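One structure is given below, represented as structure tokens, and several questions about it will come after.
Of the protein chains in this complex, all but one are displayed in their positions.
After this line comes chain A, so read on.
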Amino acid sequence: MATLLKEIVDHLNAEPFHMNLTLVTFDEKQPIELLETLNAILVHLDGKKHEVDVREENQDNMYVRMAGFLHVIGCKANYDEEFQKSFVAGDKRTLYPIIHWLLSDLERLRKRAYLAHYLVPIDVPPEFLGDEAMMEMYQQYKGLQAQFKSNHQALEQAKETSTNPSELRKELQQLEAEKEQLQQKIASLQSKTQNKEGFDALLEVTSSLRKEQEEEARIAEKIREQRVQLEQAEQQYMLSTQRLAELKSSIKDSDAGAETMLKVLRDEVNRNRENLERYRREVDEKKDRLHTLEATLSEPPVSQVMIRDLESQVAGLRDEIQTLEDRLEEDANQTDDKLTVFKQQANLVGKKKEIALKELKDAEHERSELSQRLSDREREYEERRGHKFLRKDEFKQYAAELREKTAKYKEMKADLNEIRQEVATLTRTEQILQQRDERLAKTVAELEAKRGVAGYQTTERSLEEISAHKAQVDKSKEVQLDELSRIVTEITNQLKDKKNQLAPQIKNLREVRAQFQELEAKYNEKKGAYNSVQLAVDSDLSRLRHEVETLQAECDDAESRYHQHNVDIQTAEALLERANKEAKYQRGEGRYSKEFATLSALLTNKLNELDLHSRDLRKQQKEVKENQEPRMKQREMFSVLQRLLDVKLKTAGQEAGGMRTTGESFRAGGGAVMDMAGQAQGVNRLIITE
């Protein structure tokens, strides 16, 4: 509720209301003042309709107006009795939410109110729609509504796309001011430079320079852009070439292309998945960081008080630390003498160790220096003498080596000379032989020409070549044939092995097959026997069942008959009992009841009664039969009489009605009237008196 109030007050203090309220003053408003504020808001939203003074308005009217308006603009509230009551009473709890909702969306609600004015559909009852004029008007109204909607939408769109005209105007003004300034500048420059010669050329050149500079700038920009694009394209190209190379290599490498491709793709997929994971993790980390930052941002601002508290805490802790350290020192100082002695010893030893370390470092440093100097001196010496500084033994060793090497050198040199000589002789022999060969070939050719077999040598040579070639080919054939025969023997051996392996199995199989056939025969036999036995048993079973059922039925029958007989026995016994008793009463040994001695007496009595009764009834019957005719006649006569009297009464009544106006004084006893009427009409009348 507090935040609600705060927001409401903020909104009311801003435009367009400028009410200058604080939380307290707003809270203390009277209900009627609250309704006034609500009214003011509604005025802002919809103007004319709500410019009514709330104090002077009737409460119901006010509620209807406001609630209607709120409903139209879409305020969510259940408009029931309670709501009405609390609204009219200006209850804070109902009004604050409404006011808050209205204020938080003022512009939108304003537009909505304005639109509602035109777009709320009018409910026309159907009977009115029957009328033609009404129908036309209604259609027109609907058409106008649609038009309004489209126009409004177009207007909204135009507002969005185009810029604010005031802004445009401002821009225009600015540009015009600049234009004026530039014109002034140009005029002043022109006036300044009019007289100078050669200025036109200069101006041309400078203007062209400026243009070229501008062009240069533009081109530089374009270059940058294109460089960036080029980089991107190159990267893409590299990636794609890489991929292509990978794919090609994968295809080339193996025969089963599909599998490797799949593998490659799978690798790729895995790689992508890993990347995905990595990115996800990064995203999560960044999100966490963002969250922490947001958290720190959203923490309530550290107030001065808190800072002071924390500082005091820090100071307190520091003091504590100080005290603890002091205590520690005291403790350290107050320990036994032994400990101090040891401590002193330790200190001494430590110092000694330090000293020793320092000495060691110094010694090492000296050593390094000295070695450095030594190497320097050696180098000097080498430079001067041309070789390394040799001591005695080294020198001797060096001399021995030298001697050895010279001896070897001499040997080798001697060998080399020999070989060179040999080479010379061989080349010489070769030359001689070649010459001889040439001469011989010439003579052979002459001989051939003589004998008419030209080209014999060449053919012979080619023959030799071919035969050598053939020998080679034959050899290779032989090798191949050997291999083939070897393979064939291998295969036959394998076949034999396998056959041998299988042979015992086959034997087993044959035996088992024979057994199987025997068993099958036996099985079929037994199965047949079993079936027949089963049939017999089944038939027996069904027969027995049938028997059992019939016997059971007999039993039930017997039982019901038994009970029936028992019941019959009981009734028979009762009858017998009665008869015995009757016999007893007849003999006089008891009475049946107070009135009658025996049952037969009772029965005879009853018989007599019934006889009498029947006689009476018969008499009655006779009487009725005799008197029926005259009685019927009498009845008829009486009915006729009654009819006559009825008619007479009617006529008398009609006359009496006519005479009633004159004879009202004779109302005492309707009979008097009748009397007069009767006398007026004639003699043979029946006087009806009450």
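Convention: contacts are C-beta pairs under 8 Å (C-beta built on N, C-alpha and C of every residue); 3 or more make two chains touch, one makes a residue touch a chain; residues count from 1.
Criterion: contacts and distances are computed from a predicted model.
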Chain left out of the displayed complex - its UniProt protein name, from "Mediator of RNA polymerase II transcription subunit 20", "F5/8 type C domain-containing protein", "Mic1 domain-containing protein" or "Trafficking protein particle complex subunit": "F5/8 type C domain-containing protein"
Among A:E180, A:D556, A:E577 or A:E636, the residue in touch with the chain that has been omitted: A:D556
Touch residues of chain A, complete complex, unshown partner: 552, 555-556, 559, 562-563, 566-567
